[in-house]
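Mind looking over this structure? Questions follow.
Every protein chain of the complex appears in place save one, which is left out.
The block that comes next holds subunit A.
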């Protein structure tokens, strides 16, 4: 492909129609759905789709944020702004509370993160509110284990996913019937790629958290990647923070989301960079690198 701009193309509008259809099915088929909001571009896209699906009505389910306490402050600020802007209900639950209750144990060491602990808080939150459907922003292009994920993915009482128990999904018909105690994870943007999401954000002129754009930040270098310096990051003596211009490709915890060196200050440049990308999106999350099958294992344990 000689010219990168040729490859950017446009957002395939049909994807939006399909995702809106899924949002409406969730509202219609479940009694207590929720939208799991992480603050990242994928969940921001979900909020936009939900807003469109029910307009001029209000989004008929709450946004739920599992706050690890290690989020970028920009993410939290953005979350609160978005809830206000869309008029959606916002529910926040804290990993710190799960730790204080002795339900989750803080990891130690250099790679300590709260990414895995989120699962505990999430499952408790699902139980607290008796959510029967949780909408998430996972995409099938992100990772091999997700390539087979259903749009309606059934989980048992313990939030576990079983590859063999997943229902076939034919045409656009979604079967959301579940037994008591079960719940469903719903992935309305399953068929979108990272580029689709960025093109959509651009075409829709959506607001996104500032950390997606190039900015100056104190970082350390580790394993050939750049990590935001923060009180939550366990550093070695030789890991000395320095200031440089970076942006984030994905918004996770400060402890496990690597930054990329970038001068991209607007969406067009970001999209160009993605196309020229050296590294796929999930590669920038340290917790996945631990093992090739990490994602599937985690999904079996009830992760989004």
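Here is the rule we go by: a contact is a pair of C-beta atoms (placed from the backbone, for glycine too) under 8 Å apart; a residue touches a chain by one contact, two chains touch by 3 or more; residues count from 1.
Just so it is clear, contacts and distances are computed from a predicted model.
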Chain left out of the displayed complex - its UniProt protein name, from "sulfate adenylyltransferase", "ABC transporter ATP-binding protein", "Ferrous iron transport protein B" or "Cytochrome bo(3) ubiquinol oxidase subunit 3": "sulfate adenylyltransferase"
Among A:21, A:94 or A:129, residue touching the chain not depicted: A:21
From A:193, A:210, A:244 or A:269, residue that would touch the chain that is not displayed: A:193
Residues from subunit A at the interface with the omitted partner, ascending: 1, 6-7, 9-18, 20-21, 24-25, 27-28, 51-58, 140-141, 144-145, 147-148, 163-164, 166-173, 175, 177-179, 190-191, 193, 195-196, 277-280, 283, 292-293, 296-297
